[in-house]
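Omission of a single protein chain aside, the complex is shown with its protein chains in their original locations.
Now for chain A:
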Amino acid sequence: MIYLKTMLKVIDNSGAELAECIKVLRKSPKNCAHVGDKIVVVVQDAKPLTSQITGAAAANRVKRGDICRAVVVRTRSPIQRPDGTVVKFDDNACVLVNQKDEPIGTRVSSVVARELRKKSFNKIVSLAPRVV
């Protein structure tokens, strides 16, 4: 249940830590985003940019106030699976992506839901340390 004003954790190394949803993409206005849906977010909290980070990681850093696209990877609201299993996470989390649906960061730091594979976000699933 991700919609306007929902605050999400950002779990990649793009530099963002907290993001606020401002739009759910390709859904009717009454709908909300679930795992695997794309949203537009504003970065509300980001790690400070230090000179130690170099290369691709530095070029892809985001700042506070940046507007990005993101994919929802965990939701607090229950996810019902075809076999009757229901999965609930303790927080809402997302991964920032570019216009081509490729993740901006190079790492995903915590668990993601298995539903992402069905929506063909295979890159994020393979980067994640655990898939539930």
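Going forward, a contact is a pair of C-beta atoms (placed from the backbone, for glycine too) under 8 Å apart; a residue touches a chain by one contact, two chains touch by 3 or more; residues count from 1.
Quick note on the criterion: contacts and distances are computed from a predicted model.
Name of the non-displayed chain as stated in its UniProt record, restricted to "DEBR0S4_06062g1_1", "E2 ubiquitin-conjugating enzyme", "Zinc finger RING/FYVE/PHD-type protein" or "Pyruvate dehydrogenase E1 component subunit alpha": "DEBR0S4_06062g1_1". Note that of A:P29, A:P48, A:G65 or A:G84, the residue touching the chain absent from this view is A:G84.
Touching residues on chain A toward the chain that is not drawn are 74, 78, 83-91, 93, 109-111, 129-130, 132.
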